[in-house]
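Apart from one protein chain that is not included, each protein chain of the complex appears where it belongs.
We just call them A, B and C in the order they show up, numbering each chain from 1.
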Amino acid sequence: MISVGIIGASGYTGEELVKILQKHPEVQIKSLTSRTHAGKKIDDVFQLTTPLGGTFALPTIENLSDCDVVFFATPNGVAMNMAETLIDKGIRIIDISADFRIKEVDVWEKWYGKKHASPSLLSKSIYGLPEIPGQKDRIRDALIVANPGCYPTASLLGLLPICQGLSKQKIIVDAKSGISGAGRNLDSTKLFPEGMDNFQAYAVEAHRHYPEMLGILNDNNADLDILFVPHLSSMIRGIYSTIYLQHHYKKIEEVIAKYTDFYKDSPFVEISKDSTFPKVSEVEKTNICKIALHSTTDSGRGPNLVILSTIDNLVKGASGQAIQNMNIMFNLDEKLSLI
Amino acid sequence: MISVGIIGASGYTGEELVKILQKHPEVQIKSLTSRTHAGKKIDDVFQLTTPLGGTFALPTIENLSDCDVVFFATPNGVAMNMAETLIDKGIRIIDISADFRIKEVDVWEKWYGKKHASPSLLSKSIYGLPEIPGQKDRIRDALIVANPGCYPTASLLGLLPICQGLSKQKIIVDAKSGISGAGRNLDSTKLFPEGMDNFQAYAVEAHRHYPEMLGILNDNNADLDILFVPHLSSMIRGIYSTIYLQHHYKKIEEVIAKYTDFYKDSPFVEISKDSTFPKVSEVEKTNICKIALHSTTDSGRGPNLVILSTIDNLVKGASGQAIQNMNIMFNLDEKLSLI
Amino acid sequence: MISVGIIGASGYTGEELVKILQKHPEVQIKSLTSRTHAGKKIDDVFQLTTPLGGTFALPTIENLSDCDVVFFATPNGVAMNMAETLIDKGIRIIDISADFRIKEVDVWEKWYGKKHASPSLLSKSIYGLPEIPGQKDRIRDALIVANPGCYPTASLLGLLPICQGLSKQKIIVDAKSGISGAGRNLDSTKLFPEGMDNFQAYAVEAHRHYPEMLGILNDNNADLDILFVPHLSSMIRGIYSTIYLQHHYKKIEEVIAKYTDFYKDSPFVEISKDSTFPKVSEVEKTNICKIALHSTTDSGRGPNLVILSTIDNLVKGASGQAIQNMNIMFNLDEKLSLI
Partner (left out) sequence: MISVGIIGASGYTGEELVKILQKHPEVQIKSLTSRTHAGKKIDDVFQLTTPLGGTFALPTIENLSDCDVVFFATPNGVAMNMAETLIDKGIRIIDISADFRIKEVDVWEKWYGKKHASPSLLSKSIYGLPEIPGQKDRIRDALIVANPGCYPTASLLGLLPICQGLSKQKIIVDAKSGISGAGRNLDSTKLFPEGMDNFQAYAVEAHRHYPEMLGILNDNNADLDILFVPHLSSMIRGIYSTIYLQHHYKKIEEVIAKYTDFYKDSPFVEISKDSTFPKVSEVEKTNICKIALHSTTDSGRGPNLVILSTIDNLVKGASGQAIQNMNIMFNLDEKLSLI
């Protein structure tokens, strides 16, 4: 049995972690910490189908010392301050926040607007997207896994199979997110009457997930850039990424075959055999990423490829992927408790 | 022209007041005050179709001294502290908060959990439900109009025509509200992912609108009590009140005729000629209250009447009714800017 | 392994059956029939996370002859015409439609407006609400299980523990349903723009679930009647029943204890230990019914009890309960594939 702790457990990703881990046959939840809810009964704060019992603890090292692995479901800036101490005690870390997602300290500090507290750990952390070729082996041995952001997960899964052969270009990623993506912390833009029956772009070319995606993409092809525009859509969960790029394949069937082959060992990625239109509801509350590929008419500079990629932002885009990473770290079937 | 000030203008009811008053031919908006947004441009905070211009002021008496009438779109507890000074300066008040809705100080203090700052003004304030017989005359002369709550508006309009003849009973009011009814102040239960695709009762027999409704009802019939259960429904705006009572009429046609006659001079109340099922969308963004009446089979103690009553909580349940009251206070057509 | 057939598989309840049965370790899905989709690939019609394979068959007896049990997920009027032939072949039936829910032929024919095709089978069918005392034994031996309607499930679970001791009265059941409750057949009132951001009562004292509920209630207490008003709420799934009745208990704690004891062997019913406010989202996509109990002030005729009862209409209100019944019929753990 793996002893698990969750720090900052009271947000949406923390609650989702608990819901999935309750069904995990190899996991014992040892400690849930929450500064806000410390001392309160867990079942009074969460809406769990099966009660969990116990109370929230304060996020101290003592309250986590029994754990084999600790999940950070905290705002950015918390994990980087506690990571070193936990690692010294032999506790492995899966960070769902953004503290360890970007390798270069200066890039991280520019986009997150603060000093990084553990720059030496950045190079030791492993980016937890298990579908990157060879990544499962690195995750297996990692002390710190930096769980990817929700937009980068949907978008990179849509781009990884094809990015290496592409000519220099700025790929357009027009992404739509459910409103839970913005978290449970309070902000009037997240109120029901603002989000219901509405739609809006935000942060045009200014979202922190841009350097995160770009880093992984440039590991594969230094010629690529991204124009990333996120939008808020009137739904609870889900990321829908519509990606536009120029390629050189003759037939869409070649592209589909390439994607299918690329993900043949990735149980959570489903490539549509035809050019269909996946819906967010098809992946809701699952760890699945559904991808469909559409070729377009040639317009002189070669045909465009339109990639439709959709996930549940709280599962494959956060807590489900974190548990998939945990399964890999502890040599378990990566699908355990996720299907 | 009537010079108008709005205190606490930045909430949902404040914004709705501005949207309606912009179309009012006899009104000049002199001052919008907001402690939170003082100094900010109004058009940066509100989402108005036609820009208004100007900035939010601090809620001081000086900033309101030009006004003929001031609307309080504030949380409870603000109006009662400023009312006396404004009245002394000859400024009339329409209070959309709850400070002046209940006549008895002890009842108010019990339900609102604080001392009332201006108990002597309670008896001078007029309850701003213009559809109560004779009430328009009282509103016309009022210094303070206490604008009714959203639940009491929908429920009392459904009960007023029939309540006088009823035998002693506890009337059941099962009411459903859109989530804007809870206001724009921050609270995690009002976040989009909590309200979307959901439904929930709350405050069973413990909502502050209960004594407000009961007071008006008992003015008409001291034998009546109410069992009031409010619910949150996944919609932005709207109150839907399903009311159950026992009556003594032989035929539903008599009841419908009684209601139609009762509201013959009330341009904002529509009584369905048949036993139809009004929808919230039919009254959305209007000052209309739609009412339908259904008789049920006799079960020994006489037939039950089921009353369906629906309004927009931000219009007839708040800002629209406040402007209807203003029109009456200033001897204008009560429909001005509301149809 | 149990061999299962589903007739009329292409509606919401059919799809939900498939989703749950895919996870069932003791079930083999032998045949899905659909008059509309016969010959089409199942995975082109359904949105399943894991593809099922195979095609829809025509609803002939031959296509079902391998089955141990057949679910009817059809409109009313289909099961009563096929039931006899299936039973003669030794195939057991779980009917999710309304054909066998009411014992009296004349009552059925009055409310469903047609002749019943198999009146002799009505008395042999068992009402599939396993939480009725003694009902699991009857279900275990049944040839035909009449799976309850969604409104009766939520409402009866809220009423069963207390109904026997009640004095003569008309209990008020104010119920709210998600729009999937109306099914996948086409009707403009079910279009997205009609249901989104809206609320409406319908069928006041005229819904077919009324005689179904009343029959079970009168089995326990012939003095009771029901005033049932259903409403459509802007949500996909869920029933929320707010029930009002007069009782004679001194303390709400006694009532809560009575309910808790009544359901001590019912793994899918959760009684709130305090007077809380369950939300539809807490039971979404589960087979759970959550119930909370609220006492009210005395108003002369004794205190009222307010019962809040919520289920997912497609799971405990239809397909989940059907599978719970199947588990009982085949001597399996009733929770199998449902938790």
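Worth pointing out:
FYI, contacts are C-beta pairs under 8 Å (C-beta built on N, C-alpha and C of every residue); 3 or more make two chains touch, one makes a residue touch a chain.
Note that the structure is a prediction, hence the values are computed from the model and not measured.
Of the candidate positions B:Ile271, B:Ile288 or B:Ile311, contact with the hidden chain is made by B:Ile288.
Of A:Lys176, A:Lys190, A:Arg208 or A:Lys316, it is A:Lys176 that touches the chain left out of the display.
Note that of A:Ile256, A:Val280 or A:Ile323, the residue touching the chain absent from this view is A:Val280. Contact with the chain not shown here comes from a single listed residue; of A:Val229, A:Ala257 or A:Ile339, that residue is A:Val229. Mapped onto subunit B, contacts with the missing chain fall at residues 47, 49-50, 196-197, 279, 281-283, 285-286, 288, 339.
Summarising the interface, subunit A meets the missing chain with residues 168, 170, 172, 174, 176, 194, 197-202, 204-205, 225, 227, 229, 231, 233-236, 238, 240, 242, 244, 275, 277-281, 284, 294, 296-297, 299-301, 304, 306, 308, 310. Residues 12, 178-180, 184, 186-188, 190-197, 234-237 are the ones on subunit C that touch the missing chain.
In the analysis below, only the chains that are shown with their structure count from here on.
Chain C has the C-alpha centroid lying closest to the overall centroid of all protein C-alpha atoms shown. In this assembly, the C-alpha centroid of subunit B lies 39 Å from the C-alpha centroid of subunit C.
Subunit A and subunit C have Cα centroids lying 38 Å from one another. In subunit C, the residues that touch at least two other chains are 197, 279, 281.
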